[in-house]
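Got a structure for you, written out below as structure tokens; questions coming shortly.
Here the complex is missing a single protein chain, while all its other protein chains stay put.
Chain naming follows the written order as A, B and C, and within any one chain the residues start at number 1.
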Amino acid sequence: MGVVEMPMADSGEEFWASDTAARELGLKLVSVAPGTAHLTMTVTDLMINSHGICHGGMIFMLADSAFAIACNTQSNRFVGQQCTIVYLKAAKRGETLIAVAKERSQSGRSGVYDVTVKLEDGTVIAEFMGTSRLIAKKAN
Amino acid sequence: MGVVEMPMADSGEEFWASDTAARELGLKLVSVAPGTAHLTMTVTDLMINSHGICHGGMIFMLADSAFAIACNTQSNRFVGQQCTIVYLKAAKRGETLIAVAKERSQSGRSGVYDVTVKLEDGTVIAEFMGTSRLIAKKAN
Amino acid sequence: MGVVEMPMADSGEEFWASDTAARELGLKLVSVAPGTAHLTMTVTDLMINSHGICHGGMIFMLADSAFAIACNTQSNRFVGQQCTIVYLKAAKRGETLIAVAKERSQSGRSGVYDVTVKLEDGTVIAEFMGTSRLIAKKAN
Partner (left out) sequence: MGVVEMPMADSGEEFWASDTAARELGLKLVSVAPGTAHLTMTVTDLMINSHGICHGGMIFMLADSAFAIACNTQSNRFVGQQCTIVYLKAAKRGETLIAVAKERSQSGRSGVYDVTVKLEDGTVIAEFMGTSRLIAKKAN
């Protein structure tokens, strides 16, 4: 994919506001700043898998959404290109998960971001690393 | 986590039947056999992200669900431990995504699975590799 | 990085012949064909880590070299962009490791390859997935 110039959201908040999938699943934006985003998600009955715990795909969804916002907080538009998630603890029904995404590196058209997913008591549920790729530059 | 003995689903179909999150999001089981599973998901309006395409977390959810079923088709119970996804093409509203998961290796308490996510015309949307870990052996 | 046109090796064999690092470490090319490569490496005293087993970095080196050849067997030139390795068994001094790399997907400027590292008896030592990126097209 080449890089095009297009009008786009001016901020992480605007970017978040148009993320239908993340908001539909009940994710909440706590804060956003250049290169970082902080989301939460409470594990509902509908997020449970066959082991009776939160579906790993839902934990990824939370981490990936924080990553997507963090890499679109500044000018230009990025998509996720590759992500790795490590699950450290099961998340249970009713627990609130907190995802904090932070930029780790930027180089050319690529960026690398870390996301940590924790419980409110600090217990780490999952660690995530995502690579973004520039798809559009902001038109003036 | 240690390995416990417990009663559990006799088959991939039973395992799937209790995956609330995957079914809630509209994923469909096409087929399942030892070490493999085949699911589909049609991209709805509710799965769209801020770029106007299918949220990467939803594509992961599909791949991860296929992986989870594939690694629980036989006796014993496994959870995902680590997953990597590579996005190759955007998926659009209304498209049906097909995920096929296959066992690649088993060794001790770990297994490695590949999942390919394609469109109906064979276009690859994403490639996924997941590592599973044994958490429970089937009680007789 | 953009894509340039340049003269380049006509085949995987020529590509391999100029891989100083891989040959210096004692890797051997068994066979190469479009989209695939087969290498071996015998674990020497110099490849041992602090646990007394083969250094994970050496196992990666073998897998990565097979990946690099497999993605340069055809026209155009690719570099590795992102790789994930899962270690399943320790490799010991004197053992011969066999790496077989195979193309899994090609899409635009990216490719995804799988590499399995085994012992001669078929025991899997590691599984690897690599993403390549086009950097040069072959000049006519």
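The criterion applied here is as follows: contacts are C-beta pairs under 8 Å (C-beta built on N, C-alpha and C of every residue); 3 or more make two chains touch, one makes a residue touch a chain.
Treat the numbers as computed from the prediction; the structure is a model and nothing was measured.
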Given C:Pro34, C:Gly57, C:Gly94 or C:Gly108, the one touching the chain that is not displayed: C:Gly57
Interface residues of chain C (partner: the chain not displayed): 9, 15-16, 18-22, 24, 45-51, 54-58, 60-62, 64-65, 68, 72, 77, 79-87, 90, 135
Interface with the unshown chain - residue positions in chain B: 1, 82, 84, 108, 131
Missing-chain contacts mapped onto chain A: 82, 84, 86, 88-89, 104-105, 107-108, 110, 112, 114, 116, 123-124, 127, 129, 131
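Simple rule for what comes next: only the chains that are shown with their structure count from here on.
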Chain separated most widely from chain B, comparing mean CA positions: C
Fraction-based call for chain B against chain A, same above half, different below: same
Centre-to-centre distance between chain C and chain B (centres being mean Cα positions), rounded to whole Å: 28
Length of the line joining the C-alpha centres of chain A and chain C, rounded to whole Å: 32
Touching two or more other chains - residue numbers and ranges from chain A: 82, 84
